[in-house]
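Written out below as structure tokens is the structure these notes cover.
Of the protein chains in this complex, all but one are displayed in their positions.
Right after this comes chain A.
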Amino acid sequence: MSSRRSRQSSGSPSIKDDQIIELVSKLRQLVPEMRDRRSDKVSASKVLQETCSYIRNLHREVDDLSERLSQLLATIDADSAEAAIIRSLIMQ
């Protein structure tokens, strides 16, 4: 019976574990839902879960926006000069 394999990470954390913990907390800062939570005891699993649903939401938004753009496309008969104006509007 090797309980060794499942307890591998319970000893002193390896360098890689620390790295992963740090990356997970960095991810936590990027997900809007989790950024302002006061408690800093959030499980890595929760962070990953929220990250996944956030990315899925972003994908859905891109899909939705692409759809709206394709409907508006006919009105974009702009030449490159107008495109420059549009770009400066976007970058404000």
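We adopt the following convention: a residue touches a chain if its C-beta (ideal position, glycine included) is under 8 Å from a C-beta of that chain, and two chains touch if they have at least 3 such contacts; residues count from 1.
As a convention for this text, contacts and distances are computed from a predicted model.
Colleague: For the chain omitted from this view, which of "IBH1-like N-terminal domain-containing protein", "Molybdopterin synthase sulfur carrier subunit", "Nuclear transport factor 2" or "Cytochrome c oxidase assembly protein COX20, mitochondrial" is its UniProt protein name?
Modeller: In UniProt, the chain that is not shown appears as "IBH1-like N-terminal domain-containing protein".
Colleague: Please identify, in ascending order, the residues of chain A that touch the omitted chain?
Modeller: Chain A touches the missing chain through residues 8-9, 14, 16-17, 19-20, 23-24, 26-27, 30-31, 43-45, 48-49, 51-52, 54-56, 58-59, 61-63, 65-70, 72-80, 83, 86-92.
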